[in-house]
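Here the complex is missing one protein chain, while the rest keep their positions.
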Amino acid sequence: MAAGRTPSMPGARRWLQRNLPKIVLSPTVAASLVFVYGFIAWTTLLSFTRSKTIPNFDLVGFLQYVRVWEHPRWQVAIHNLFAFGTLYIGLCLAIGLLLAILLDQRIRLEGALRAVYLYPMALSFIVTGTAWKWMLNPGLGLEKLVQGWGWTGFTFDWIVNEDMAIYTVVIAGVWQASGFVMAMFLAGLRGIDDEILKAASMDGASAPRIYLRIVLPMLRPIFVSAVVILAHLAIKSYELVVALTGGGPGYATELPSTFMYVHTFTRNELGMGAASAVMMLLTVAAIMVPYLYSEMRSAHRPAH
Amino acid sequence: MRKTVIAAVLAAAFGAGGSALAADKSVEVVHWWTSGGEAAALKVLKDDMEKKGYAWKDSPVAGGGGDQARTVLRARVAAGNPPDAMQMLGFIIQDYAEEGLLGDLTPVASKEGWDKVVPQPIQRFSKYNGRWVAAPVNIHRTNWIWANKKIFDQLKLAPPKTFAELVAMSDKIRKAGYIPLAHGGQPWQEATIFDSAVLSAGGPAFYRKAMIELDESALGSKTMEQAFGQMQKLRGMVDPNFPNRDWNLATAMVINGKAAMQIMGDWAKGEFLKAGKKPGVDFLCFQYPATEGSFTFNTDQFAMFKVGKEQEQGQLALASAIMDKSFQEAFNLAKGSIPARIDVSDAKFDACGKKSMADLKVAMKNNSMLGSFAHGHAVRESVKGAMIDVVTKAFNSGIPPAEATRQLVAAVKAAK
Partner (left out) sequence: MASAAWESPQMVKGRGSRLSRAVIYGLLGFFAFVYLLPLVVMLLTSFKPLAEIYAGNMVALPRQWTVEPWVKAWEEVCVGLLCRGIKGYFWISVKMTFFAVLISTAVGAVNGYVLTKWRFRGANLLFGFLLFGCFIPFQIVLIPMAAVLGKMGLASSTTGLVLVHVVYGLAFTTLYFRNYYAVFPDELIKAAMIDGARFWSIFFRILLPNSGPIIAVTVIWQFTNIWNDFLFGASFSTGESAPMTVALNNVVNTSTGEREYNVHMAAAMIAALPTLMVYVFGGRYFLRGLMAGSVKG
């Protein structure tokens, strides 16, 4: 829609009216320039310097990046990011979709069930981590409970196991976020046109085929949004790890976000922290740019 | 005439009070002592300050043994809004002093003669370029073992003199159904044990060369492998639920008789005392095998930041309150450590405290008073962090000593 036409206004007011949209938008743009891009630029600059405790501007090329990559904790962090990231996103999508499809079947108590699946998102990472830490504690939680019920051979000590601890983070994370994904898919399912489905089923297609061939493809934009939001949450998941495992055992549940945090704030290695931060941002951008692209293309689709 | 007199009197009364109010006599302190015993000990300082007329603004940030607090501090420093005082250890004080962010306590230090009563190794951290920048509240020692006396008596055990004896003891303890070693699986706790292991394997001179001077040959030597070997054996003495357990929950295991021993600094004693236990009666305190005569120390200090003139008086008052002899006595009685001044009488301290104070004087003479690596009194944070990474991974993953030693050398090189 073009800017409003105001034929009978004096020049200054007309200029104001014409540019009002841009003026209104400018505080946000300015804020973004300074607080997002400006800070990213500052961090990037730091990543090329020798900064330790305080920023100094001795440029050293890619030294800090090399130091980060050679650090054993970073190796663990990257490995964990993939393990955690793919499981977290994959399970949230799968469970979210499953729950949405189930809830869409004209269920009684739909509202109540929806609230049950959705509420974990309301809890902060600290609360989630603390609750699950307690539940997964072998001496006090699930293991003790099931053993108390008679199944004495039951063990569930993942949280104290170096190889399995990261999967406890997956459990807590999926528990928290899958309800939100479910809500997104449910909204999407509700938005699908009945006629198409009626036509398909009258043509003799079975339920699974209808879902696979028609419904899922129509939900594609939601998959994209969900992946973006989940990726954002996964990369930010610093507080969850700290509350749940403290980064341990040892540093077995290290993620890039905890690595960056420790090196920037605790170890006085600002340069290394900045380098790891830049790499985190690049990873985010790699997921974000395709989303942006799809967003911008959708602008050309006719509004319905 | 009378009105003027009354007015003058009122002015004197309220004027004096008014100006005191206007100066907002308060001191803001950031710390992470939120656990029972620690908070109780700090409260003594708060009460002292309130007696002096200063309100105590408490800014606790718990978690990570001070990690969260240090993050918050960074943000506040970046914002140009540091607190009046912050709990700090070792090299961190030097880091901030280097940046020119700390104030000057020399007026109060010289008036009260701190130079004479605070041990030199501690002054090394409290001063920067000859200026006092922080006030030490205590001296902790990290090479202690705390033991449940009932279990020891029951199994007829005596404090081990060598590491081999410790290993033999732990087998006996395990057979009797107790956990030999209560441990909390957090990197700093594993590092605390490492302090003792290195000291035990190589003695004070080796410790100094390897952990303080970071001499490569010492770091990569067979002696260091022995230290890692000890860590490996110690790993076999703990219960499987140790990861991420807090230190005072491990102490509770010893207090409650579930476990026989804990290797921990003497802040653990504070927990025993708070639970009403008596040294020599309910619990024993002795040095880690083969570290008798050495004193790996760790001292909590309150560093004073450069703040406006109005706040400076409060800071000096706080510093003076911290160094006050009766405060040092009261605080350390509650916390389990010993005073940072060597001229405080040991009369009120229990047997373990008395031993510590006596050992301190001996160690000072013999040059075996060494900064604790685990608590930031041996090397800078960046190096310390990289070394702790190796130690904690070795402990948790059972890496063979030779390999762990190699990793340690590499980590120090990369972090320098």
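The chains carry the letters A and B, assigned in the order they are written, with residues numbered from 1 in each.
Criterion: a residue touches a chain if its C-beta (ideal position, glycine included) is under 8 Å from a C-beta of that chain, and two chains touch if they have at least 3 such contacts.
Only a predicted model underlies this, so the values are computations on that prediction, with no experimental measurement involved.
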Touching the absent chain when the full complex is considered, from A:L81, A:L97, A:A252 or A:M280
A:M280
Among A:V60, A:A83 or A:L118, single out the residue that touches the unshown chain.
A:L118
Contacting the left-out chain in the complete assembly, out of B:T34, B:S217 or B:S345
B:T34
On subunit B, the omitted chain is touched by residues 28, 31, 33-37, 39, 42-43, 46, 56-63, 68, 71-72, 74-81, 83, 246, 248-249, 251-252, 255, 271, 274-275
Which residue numbers on subunit A touch the omitted chain?
1-4, 6, 17, 20-22, 24-25, 27-29, 31-32, 34-40, 42-43, 95, 98-99, 102-107, 111, 113-128, 130-132, 134-135, 140-142, 144-145, 148, 175, 179, 183-184, 186-194, 197-198, 201-202, 205-207, 210-211, 220-222, 224-225, 232, 235-236, 238-239, 257, 260-261, 264-265, 277, 280-281, 284-285, 288, 292, 294-296, 298-299, 303-304
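Note that in this section only the chains that are shown with their structure count from here on.
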Using mean C-alpha positions as chain centres, tell me how far subunit A is from subunit B in Å, no decimals.
39
Looking at the complex, which residues from subunit A come into contact with subunit B?
52-54, 67, 70-73, 133, 137-139, 157, 159-160, 162, 165, 242, 245-246, 248-252, 261-263, 265-269
List of subunit B residues in touch with subunit A within their complex
63-64, 67, 70-71, 74, 95, 98-99, 185-187, 240-244, 380-382, 385-386, 389, 392-393, 395-397, 407, 414-415
